[in-house]
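Only a single protein chain was left out; the remaining protein chains are all shown in position.
Coming up: chain A.
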Amino acid sequence: MELMSGGDMLVRALHESGVEYIYGYPGGSLLHVYDAVYRQSAVKHVLVRHEQAAAHMADGYARATGKPGVVMVTSGPGATNTITGIATAFTDSIPMVVITGQVMSHLIGDDAFQETDMLGVSRPIVKHSFAVRRPEDIPEIVAKAFYIASTGRPGPVVIDIPKDMTMPNERYEYVYPKKIKMRSYTPPQRGHSGQIKKAVELLLAAKRPVIYSGGGVIIDGSSDKLRALVDRLNFPCTNTLMGLGAYPGTGERFLGMLGMHGSYEANMAMHNADVVIAIGARFDDRVTNATNKFCPDAKIIHVDIDPSSISKTIIADVPIVGPVGAVLDEMMALLDEAGETPDAEALETWWKQINEWRERHGGRYEKNDSQLMKPQEVIEAMWTATKGDAFITSDVGQHQMFAAQYYKFDKPNRWMGFGFPAAMGIKMNFPDDMVVCVTGEGSIQMNIQELSTCLQYGIPVKILCLNNGSLGMVRQWQDMNYEGRHSHSYMESLPDFVKLVEAYGHVGIRVTERDQLPQALEDTFGKYNDRLVFLDVAVDETEHVYPMQVPTGSMRDMWLSKTERT
């Protein structure tokens, strides 16, 4: 029998749960735990500069590795600072375990120093949460937290630990459960065979099919299975923002991303389809546009591990609840068994139509000879410079959409929808890969303090800042809907980013003219390969992201440029 303090039990249980890194920030209620971290070497700790960044780093780690990311922060402000990161992980179904300190049990409810009801604050944005009430429960709670976070539809789990649960001089028996079984939580292991059979019949009979896949395919590690299905059926495939890379971006059968800023051909194909199979996707409002006009002629097959995603916004004709991989396996087996192939003639006509759409709106943006670059061409140049093989993270806004549209992801788990801290989390675990954070001068300032963390741990990520001196997506909406009244979307008094990053001990390069970009990219990925480089590129502030779906319209109702509409 091994006796241990709560703090030691926590760190030991994290190790047994497969944790390599904790991203965190210490504080009063966690001091016993941080002492336990200090006295061991199995689990490494990364000290961030703001707790929000810890949650985003853990998230980036989880997206790239598929394993739960771990965050550890103190009570009160430490805990509440992680909320945005937890909400992001919840929305994107990312496995994460967040350990928050809490004031002593006997002080809870008394508005003690740095007391916040973290379980209450985080409740709507977690998959589950635990409060530790007895130190000896810590190993089991940790094991359960990892089990819940990483199975079924993954998500964040919070463990709130009052300081007195981790007292160094109070020791208890350490028992880490060999197997977790919960009577109230049994994630589905496979789909319903009858429904899968129906789906396969529909697919084989389809004349204008589209495969619409989302983040679920990436999370389940089933990209190969998706690719096999697409190629075997010769069906066109479109990905959501979360699903980019599940099917190769340079693939012949890839239509690009769909939705609000999806490609013309993807949205046209969706609108005109007769069978749509959604795989690990959730018919988000950024995909469907007006739901009552969505895919008017299509039978919908929906595969998802979360039953509540099915028929939530779009009613499925064939709902299949189950893990994407297991369902795809069963579909392939049924196709093998049936020995049938889809209607080749109908598919040929369908592909001809799709290729016409591709040609009609292939260019997508107007290049010009001015030295001031378009943001799209910067992304294309970066794609070439990284041979399309980098991990890319971004924040939210125009730069995110340009990156999603113009960086062709050939591999899964390479695209993360947000930020600099996520890039750091990835780079620490994939030191030999290129990791680029595509950002804007607005977004990067939200977590720029992490430049310091990068120096401390030697994390040479690349930051590509598309600097248009304004909050581009807000500005675009103001141009389109508010007669160009740029209310608070203009960034006055920007810092000199080159000097700023140099002050943090990194490399800064400013590019204001087209001719400077090739050399700058070469230096970024060559000469300064082992350094953090902040590439601050001036781009045309008047550029908009197109296509853009017209609000309350169908999938096919899009602005294609400032003057051209479908």
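In the analysis below, a contact is a pair of C-beta atoms (placed from the backbone, for glycine too) under 8 Å apart; a residue touches a chain by one contact, two chains touch by 3 or more; residues count from 1.
Here is the rule we use: contacts and distances are computed from a predicted model.
According to UniProt, the chain absent from the figure is "Acetolactate synthase small subunit", selected among "ABC transporter permease subunit", "GMC family oxidoreductase", "Aspartyl/glutamyl-tRNA(Asn/Gln) amidotransferase subunit C" or "Acetolactate synthase small subunit". Check A:Ser184, A:Thr250 or A:Asn292 against the missing chain and you find that the one touching it is A:Ser184. Between the chain not shown and the residues A:Gln40, A:Gln189 or A:Ser308, the one that touches is A:Ser308. Looking at A:Val48, A:Ala62 or A:Ile148, the residue that reaches the missing chain in the full complex is A:Ile148. Although one chain is not displayed, its contacts with chain A can still be listed: residues 119-120, 123-124, 127-129, 131, 148, 182-185, 306-308, 311-312, 315.
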